[in-house]
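Scroll down for the structure; my scribbles are underneath it.
All protein chains but one are shown at their positions in the complex.
Labels for the chains are A and B, by order of writing; each one numbers its residues from 1.
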Amino acid sequence: MARQTSPQRKLIVTLIAWTIGILMFWPILWTILTSFKTEQDAVLMPQLFSTGWTFENFGIVQERSDYLRFAMNSIILAFGSTLLGLVFAIPAAWSMAFSPSKRTKDTLLWMLSTKMMPPVGALLPIYLIFKDYHWIDQHIPVLVIMFMLNLPLVIWMLFTYFKEIPVDILEASRMDGAGVWQELTRVLAPMALPGIASTFLLNVILAWNEAFWTLKLTDVHAAPLTVFIASYSSPEGLFWAKLSAASTMAIAPILILGWFSQKQLVRGLTFGAVK
Amino acid sequence: MSRIELKAVRKDFGNLGVINGVDLDILDGGFTVFVGPSGCGKSTLLRLIAGLEDLTSGQVLIDGRDVTELGPAQRELAMVFQSYALYPHMSVRNNIGFPLKMAKQPEDMIEAKVRKAAETLNLTAYLDRRPGQLSGGQRQRVAIGRAIVREPKAFLFDEPLSNLDAALRVQMRLEIMQLHKSLGATMVYVTHDQVEAMTMADRIVVLNQGRIEQVGSPLELYDHPKTLFVAGFIGSPKMNFISGSVAARYGAATIGIRPEHIQLGASDGGFTGTIRIAEHLGSDTFIHAESPELGSITVRATGNIEASPGTALALGFEASRVHRFDAQGVALK
Partner (left out) sequence: MATRHSQGIARLAVAPAVIVLFLWMIVPLVMTIYFSFLRYNLLNPDMDGWAGFSNFYYFITDESFPGAVFNTLALVATVIVASVAGGLGLALLLDQPFWGRGIVRLLVISPFFIMPTVSALVWKNLLMNPIYGLFAFLQQLVGITPLDWFAKVPLLSVAIIASWQWLPFSALIILTALQSLDEEQKDASAMDGARALSYFRYIVLPHLARPITVVILIETIFLLNIFAEIYVTSVGGLAGNLTYLVYFQGLLNFDIGEASAGGLIAVVLANLVSIFLVRIIGRNLEI
């Protein structure tokens, strides 16, 4: 509301909001803090901070489970599947946004409905096919699965962005003598770039955190960080500091990406149903 | 500078006929205006000429050459859109230079032409700005600049002034007319505003439901409308239409008389009426009256005259200015 709020009220709201914000963030903060403690300190309770900060957990985690390989796999799978998704989605979204036909709406809704198919409906055939062809734990086949998984979302996000570009401008470029290729590269692409970038970001995040197919279809060689963390699910002695270090390493890159793309999240995940 | 011919042009969207057989000859170097109510197919017709839509049937010829199958890029026409359709990510300079760049002209030539166009349009100070940083009138000028640099065969305008405020609209109207004089180019201009059509055109094409009602100079349309539709569409305030026994007296199903052709206080051939409401414009007064013989009627009187509601009036028609129409709405001669 345009009305002036009193400073007292603002102060109270600030206190409440910050308290809730910190409570929500607490599990993450706690994990990060614990990752710098020694294992002994990690289980000593009221201890918010460590007696002696240490980086050794990160080293141990790298040594024990080869963090860098998993991280590399996460990068390959998340970025690779998203890029592949863009290759298929950009032309599709361009076509549906700028040359819609009678069937375009149905096509879009149908694409969305494929996203709603529960993974267990496809789990067994995919698993058996992967087993037969020895694709389990291979980068490319897993990447392709993740690509198909996120394709509807990529198309939808791009479509909503493209829809906001006035057709007039593309037509003007045609009048100005631009061919299809020039229209796409010189006019559409620069205007759509922010949209493409946030689509890219959001889908990298979703692919990075995908934890159904990656847990089933990868093991060691092509396994991403979701699987790496899952290997910490059975406790062995004092291991919280190491678990925390591993968790911190797994979430840090994507948390930062997420902070940058939070505004686009709404649009992408509601398929444009909430403006 | 070119002549554009349309031959039996039809356009359907699905099974909706939007352009229903149009034959038209757009003269070289002329300023032709398509006018008609919203939704009558003006934009569609313009886009058919531009090549932005396919014809369902018929032909488009430019300088005698059949361009029906050519894409917009090959027709060498320029178009100014209602939304201006400027490229938001390019500077004014690059916007204006874009068509030349697409035509692969050398950089220095592009620069020279852009400068010249910018000078003509008073845009020199804004060449490095983005469209987002310009006012509506300036954007309009950039759109025109983009159209003139490549010396197209013809200019197409689709309601280019409808997003401007009234004062700016009048100014841009003059600028476009001046541009037409200085370039001597063929221009096709779409508007739903009959005042714009009357003031700007050499030739007006009145469209109604995808058909041409009449083609002619502004005065021809004003003086000799061929149909009821044209008679009602051209002129403001609208022509009065009267049917029934009064029309029968003139041997017509309907007669039309413009508000400016009714005399107040004339007693011969006279009708009577009562003033309902009067609009004072200073230079003119529009009187809306109720007449027992004529029904509701509008009279335009010159100057600021006394006219209070309820006052009785005597009304007379200028006999030579009465338009007669048959039951089909076609003018009788």
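Note that in this section a contact is a pair of C-beta atoms (placed from the backbone, for glycine too) under 8 Å apart; a residue touches a chain by one contact, two chains touch by 3 or more.
What you are looking at is a predicted structure, and each value in this text was computed from that prediction instead of being measured.
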Considering all chains of the complex, which shown ones does the missing chain contact?
A, B
Which of these, A:M72, A:I140, A:L193 or A:A230, touches the one chain of the complex that we don't see?
A:A230
Of A:V61, A:A89, A:M157 or A:I196, the one touching the omitted chain in the full complex:
A:A89
Touching the absent chain when the full complex is considered, from B:G36, B:G51, B:G137 or B:P160
B:G51
Considering the whole complex rather than only what is displayed, give the residues of chain A touching the chain that is not shown.
1-2, 5, 10, 13-14, 16-18, 20-22, 24-25, 27-28, 30-31, 34, 43, 45-46, 88-89, 91-92, 94-96, 98-101, 104-105, 107-114, 116-128, 148, 151-152, 155, 167, 170-171, 180, 205, 208-209, 211-212, 215-216, 225-227, 229-230, 232-235, 240, 243-244, 247, 250-251, 254-255, 257-259, 262, 265-266, 269-275
Go through chain B and note every residue touching the omitted chain.
51-54, 71
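Simple rule for what comes next: only the chains that are shown with their structure count from here on.
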Measure off the straight-line distance from the CA centroid of chain A to the CA centroid of chain B, and report it in whole Å.
53
Could you list, by residue number, the parts of chain A that touch chain B in their complex?
102, 166, 168-169, 171-179, 182, 187, 190-191
Spell out the residues on chain B that touch chain A in their complex, using ranges where they run on.
14, 50-52, 71-73, 77-79, 81-83, 85-89, 98-99, 102-103, 146, 150
